[in-house]
Each structure stands twice: as structure tokens, then as C-alpha cells.
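All protein chains but one are shown at their positions in the complex.
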Amino acid sequence: MVGWVVVNQPIRVTVWGENFHETSERDRDAMAKRYPDGMHGAIAAGLEKELGDAVEVRTATRDQPEHGLTDEVLNTTDVLTWWGHARHDEIDDAIVDKVHQRVLGGMGILILHSAHFSKIFKKLMGTSCSLSWRSDDDAELVWTVSPDHPIAEGVPSPIVIDQQEMYGEYFDIPQPDELIFISSFSGGEVFRSGCTWKRGKGKVFYFSPGDQDFPVYHHPDIQRVLANGVRWAAPVQSSSLAAPAVRNMVARQFTGAKINPEADKSGEV
Amino acid sequence: MVGWVVVNQPIRVTVWGENFHETSERDRDAMAKRYPDGMHGAIAAGLEKELGDAVEVRTATRDQPEHGLTDEVLNTTDVLTWWGHARHDEIDDAIVDKVHQRVLGGMGILILHSAHFSKIFKKLMGTSCSLSWRSDDDAELVWTVSPDHPIAEGVPSPIVIDQQEMYGEYFDIPQPDELIFISSFSGGEVFRSGCTWKRGKGKVFYFSPGDQDFPVYHHPDIQRVLANGVRWAAPVQSSSLAAPAVRNMVARQFTGAKINPEADKSGEV
Amino acid sequence: MVGWVVVNQPIRVTVWGENFHETSERDRDAMAKRYPDGMHGAIAAGLEKELGDAVEVRTATRDQPEHGLTDEVLNTTDVLTWWGHARHDEIDDAIVDKVHQRVLGGMGILILHSAHFSKIFKKLMGTSCSLSWRSDDDAELVWTVSPDHPIAEGVPSPIVIDQQEMYGEYFDIPQPDELIFISSFSGGEVFRSGCTWKRGKGKVFYFSPGDQDFPVYHHPDIQRVLANGVRWAAPVQSSSLAAPAVRNMVARQFTGAKINPEADKSGEV
Partner (left out) sequence: MVGWVVVNQPIRVTVWGENFHETSERDRDAMAKRYPDGMHGAIAAGLEKELGDAVEVRTATRDQPEHGLTDEVLNTTDVLTWWGHARHDEIDDAIVDKVHQRVLGGMGILILHSAHFSKIFKKLMGTSCSLSWRSDDDAELVWTVSPDHPIAEGVPSPIVIDQQEMYGEYFDIPQPDELIFISSFSGGEVFRSGCTWKRGKGKVFYFSPGDQDFPVYHHPDIQRVLANGVRWAAPVQSSSLAAPAVRNMVARQFTGAKINPEADKSGEV
């Protein structure tokens, strides 16, 4: 309905995947059927399907050198998506620090499902990020509580997910800047399943639907939400993508200012 | 566990009730069994039971002169609770304006259940306050999403309400300053059932559980939440309880200040 | 730096002006020099200069039939900007109600300077919207506190306004969803000069710099902020632009759900 700036460059997206279940002896056969290109592959394919030329998508995984997140990759990433579950502790702190700096500088980040316990999410939130859970073949309904938010555009309320792990409250996160989705589960639980925060100049979107045991990342509505999230999290065009830093301001904006002892003291409400 | 100021004066609470279902030909027999002292009577009794000497509780109803909210009553009310449903439109705008001014001045207000459509709530929120509903004997679970908030103190998560009208999203309210409770219903719906906002100097708490067709206001956990809400919404001790007003500040806090053309222009992040 | 959707239709903007100072005997000569096309004309020209083909801008004023805001105009407006000062009370309540409904439905609105006391802003906020002021030729500095927010894109921090009316705290507004700018004045006062809220599906941006007695709307940085604000406030492409309404949901999303008396009560944090 409304206009927007036309730009030539696509959003550069890096889809990061833990790539553990895909390769572990226990899970790899089931994963090969459910996610033949890995979960990161399915997420990347969904973004490309939804966003087309508006994005350039690549993947990176834990088992690559520097977890696939070299300086060259990070410095050319506008939005990073992060899925992890069973190997959070293996992620190198130095890489986490680089991702953190890049987010503060303006790179968007999507934190997906079990990545609530990733080092980068806990570092960005400052809380335990703990929650309640049950893997018991629940159904999940994802209700929009911020209609016409760009992240919720084009999906029904509720999104119906027939089979999904239950994630329930209390979810130990800072109060979201924006609460977009609340889920209910067939067991009666609720969860703040779509939340945004700003950290420094960067935008953070947590979205819980998605699990290694269920084919959630093939669900068209979930793919749409992830695509919306990538667009929403992209930095503004003019961003320097440099993290805020301390600054010694020597010059004063005003000169000659002195406290006026006669000044109005009645200012209290 | 921790100390607080000891004060001598109780919180002065006025429990306002629409008193329509209690008196209408259709509902009065059922209401006389469910709420023999009216819903306002049940709410007032719950507050007295929970808070004892810390409150002075009186009731006021729509069918009294000035809806029971004379200047004398409002000027001696620290916290007002408001339940209405079928006769919102009959409330005199001049009384609504007085309540509004008193809230901006610091009086706390609890908006209960179907009072989401009351004139005072819509005036405080600036939105339609519309929602989804179904009166179909659902069960409701009230989950705490802000643990250790004073309003949630002493109640289980979830509070279990066996029978209750369903209220569902989208609930058209401004983003709450604090989201305390989220409810799920046996039909699968979710609702932001406990929300707070500040308006001027006053505190607003919306709490949805409670309906004329179900005995929810006798539920001990619900009574506890309402009592907690009253304590939370009470004005600070030193409050003037005067609404903010425009003010012409003639004197300047600084004198002699001039723009310094040499001032640091590098202030952008 | 990053891509976005290319759309063909421009944002349809209506710039509303009170057009009182421009026409009053007292002010019209000075205004003719300062704002030869009226303040609304200057604001409209700034938007066209900054946004070009991305917008279609028209103006509407108080002295036109229906204040220039006929159904036909409102129904084809994506973003409305509102400047008023001395004749707030003359605005027809029925028109204010229509604007309010349109905002809840998704139309963006920019509230400018002394329009803090307009009927539409007070209706959207639910507070007195009072503030402190002094018309004494202060300098104003507008500091960005949300870097890389699209509304702050491309302007220095601080924006320096050599001459401006002082607006100071306490500004009686609900806590903003986002605080973008804080101003200081040469008298030492501070003001939350750029604030956003969502109401229903619509976005609200209040921006205080701009006054009939000073040529602030010719200031390039101020023009840029207004243009940014229009882009930010535009509805999402798929918006129905219909206000949220109450809905009776007869069908349940889940069937057969019953309270489980054995459910885990240890869920409390």
C-alpha cells in the first residue's frame, strides 16, 4: 500500500547452525529425512523463497573454522540468524564477543528456539534465559499481539503448528521492547514466543517455534515470520555498523552558562 | 523479608460496581445466589479479608447519585476499583472526567474484567480496548510472567479458574508498562490478563479474571491479586494528588548560555 | 547498505495545519514573511524535498469544510501530520473521532510542537499532555538517544536550533514505546522531544521542535526528521487500515481440553 526507499543492495544474511543433531550418530538418520540440508539449510531456503533478490543468504556452522564466523563473514553480514541446542558451551568466547560487538554496531540478529540458551543471547539479555519445557508432541498456537507489526505481516493469528516441543513461562528475559507473539500449547501453557529488543544500534528478534524433532522450519507461516524478521532487523541504510564507544567531549555545547540562584524552583509536579 | 515504612493511615479504597446484573429482572436471582452482596460487595469483602487494617474500603454504585462518586468520595479515595459491563454508556461524562483527573493526580485505579470497555479505561488508554470473547464455560489458567512483582506475590503460577468467560487476543491496548499475567483458555486462546500502566502520576492495573456468570471473585488467589493490586496502586505518601498542569517557567535555570559555534559536532554515534 | 521491498505506490501524506496565526490580524504579517505558504505549506514542501516520488503530499486546514478531513481525504491518507496551537477547541469532535479510528486502523500520525494539546493527541495518550514552556528566544539542542533508529537517520546529534520556544519537563505523556530525542535548552531545561507510541495498528510520533514564531520548519535537519517520521509511520503494505473491533469467537482452537488435577504445581519461580 505504501512506498519505501528503493535500494539496490540486498540484505546480506548469514544463517548460522549448530549442525550437531544433523551429524550426531543418534540423530543423523532422522535429521536426514526431516532436514536433508540441515536445519540451517532449511532456514536459508525459506528466506530465499520468501525474499528472493532482496537477500543474499549464506550459511555458517559450528564445525567450520572460527565456527564459520570469520571477520570477513561478520563484516559483510547485515543480519545473522542463530540456531543452537546441544553444543552452546563449545562456542568460542572470542567469536561470541565479535558477534556481540557487531550487534551493538547495528547488525540484526534472530535468535531461534533453543538458542535461548546460547552464549550470545544470554550476553545480550543479561538474564538466565531459562524457561519451562516438555517434549511431548504438543500442538502450538502462535497468536499475534502486535497486529500490523512488520514481523507479523501476512501470517494468520493463530499460526497453527500441529507438533512442537512445548516452551512455557516463566521465560527469564528482560521485558521485551515489543511483544509480537504469544503461544499457547495443548497442555495449557503459554509462552512469549516472539519478542524484540534493541541492543546498542542492533535489533534482536527472538522467535521460539522451530525444533530439531519437528519439521517446523518447513511450515510456510514460520518461514514468513523469519523472512519478516530479517527485513525488520536489517540496519538502516546509512549505518556505520560501528559499536558505540566512550567519548571525551572537550568542547561544551553552551558557554557562559552559570547556575542562576533566582531560577524557578517551582518546577516540581 | 525486608523492611518498609510504617504508616498509620490505611489506604482508602472505593470499590465501584455497575450493579446492573444484580438488579436486572433477568439476572437478579442467579446473582443473589452467586454474589449475595453484589459483585462490589464480594470484591470489597475480599480486600478487607486480605488487607485488614491496612485499608478502609467502601463501595459506590452506578445507581447512586453521581454514581456514588461525589467530590467528597473521590477526594478521599486513594485507590478506585471499577467493574462494569452492560451500562458503560450511562456513566456521566463529567464523572468520568473527574475520575480521570484524579488518576492523573495519583489515585490508583483497578480496571476489572468487562470494564475494559468502560469510558474511563478507554479514556486512559487511547485505544478501542476491544478483544475477542466467548462465554462457553472455559477453564482459564493465569500464568505469572513477572515473578516477584508485588502484584503477583503469593499466588501460584498458574492460578487455575475452573469456569470462566474466555477473553482472547487481539486485545487493543497500548503496550503495557509491565505485563504481569498471561492467561490461556481450554479453547486454546491467550490473553494479556494482568497489565499495568502509569498515567500522569497515577497507576492503572487491568485484571481480566472475574465475571458475573462465574464466582471468580470468591476465588482466594483472585482476591489476593486484587489486594496486591490495591497496595501496588496506592499513591506515594507525599503525593499532592493534583493532576499535572501546564506551567510557564519564566526564570531560566542557566543564565548567559550561548550556543558555542566551536562546540563538538562529532557527537553522533 | 541494505535492501528493502520496492513498491510502486507512494505514501499518501496529508499535512494538516491550524492556519490561525497565518490568518489572524495580529500575526499574519510576520507569518507571511516567515512562512509565506503557511506552516503547513513549509512542512509539505520539506517532505516533498526530502522524499520526492516516495510521497504524495497534500495539505488540509481547520478553516476548510470538515477541517479539510473529509472521509474521502482520510480514507486515502497513509500518514497525517498535525500542527495546531490556538484553536484546538474549535476542532469538531466527530472529525477527531474519525481521525482516531483511522489511526487505530493503521494510519500513521505525526503530532508537531504545540499540537501536544490537540484533541487527537490527548485522546490517543490518555493524559493531560501538559508541559512547561517559556517563549524567550532560547537555543535548543536535540540529542539522539536511539542511534540508528530510522527517525534519527541522517541528522547530527545534537541538532542545533538557534532560536526556539522552550518546552520543558514534566511532559505528562505515557511512557513512550521508544524515546528517540531529548532536547536541552539554553535555560537549562530538558524535554523528551521525540517520542513514539503504537495505538491499535497505527504509529504515533511526537516531535516538539517547530513554532510559529521561529523558522524551525525551514531547518534542514528538522525537515529530515519529519521525512523520516513519515516513512517510519507509514502502515505496512498489507494493512487493511480497519480499526480493531470486538469479536465473538464461537469456535474453539482446541477441543476436549480438561483441567488436569495432577498438573505440576511446582511451576512457580
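Letters are used for the chains, namely A, B and C, taken in the order the chains are written, and counting of residues starts over at 1 for each.
In this text, a contact is a pair of C-beta atoms (placed from the backbone, for glycine too) under 8 Å apart; a residue touches a chain by one contact, two chains touch by 3 or more.
This structure is a prediction, so every number in the text was calculated from the model and none was measured.
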{"item": "Of A:G84, A:G188 or A:P235, the residue in touch with the unshown chain", "value": "A:G188"}
{"item": "Touching the absent chain when the full complex is considered, from A:A45, A:A86 or A:A139", "value": "A:A139"}
{"item": "Residue ranges of chain C at the interface with the undisplayed chain", "value": "141, 143-147, 157-158, 168-171, 175, 178-179, 182-184, 186, 188-190, 192, 201, 244, 247, 249-260, 262-264, 266-267, 269"}
{"item": "Chain not shown, touching residues in chain A", "value": "104, 117, 123-128, 130-134, 136, 138-139, 144, 147-148, 156-158, 160, 162, 166, 168, 170, 172, 174-175, 177, 186-189, 197-200, 243-250, 252-254, 257-259, 265, 267-269"}
{"item": "Footprint left on chain B by the chain that the document does not show", "value": "1-12, 53-55, 78, 106, 132, 139, 141, 146-150, 153-154, 158, 160, 168, 170, 172, 177-178, 184, 186, 188, 198, 201, 231, 234-239, 241, 244, 253-254, 257, 260, 263, 267, 269"}
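What we mean here is this: only the chains that are shown with their structure count from here on.
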{"item": "Residue-number overlap at the chain A/chain C interface, same or different (half cut)", "value": "same"}
{"item": "Distance-to-centre winner among chains (Cα means, whole assembly as reference)", "value": "C"}
{"item": "Geometric centre distance via CA averages, chain B-chain A, whole Å", "value": "34"}
{"item": "Junction residues of chain C - those touching two or more other chains", "value": "132, 139, 147-148, 158, 168, 170, 172, 177, 186, 188, 198, 244, 253-254, 257, 267, 269"}
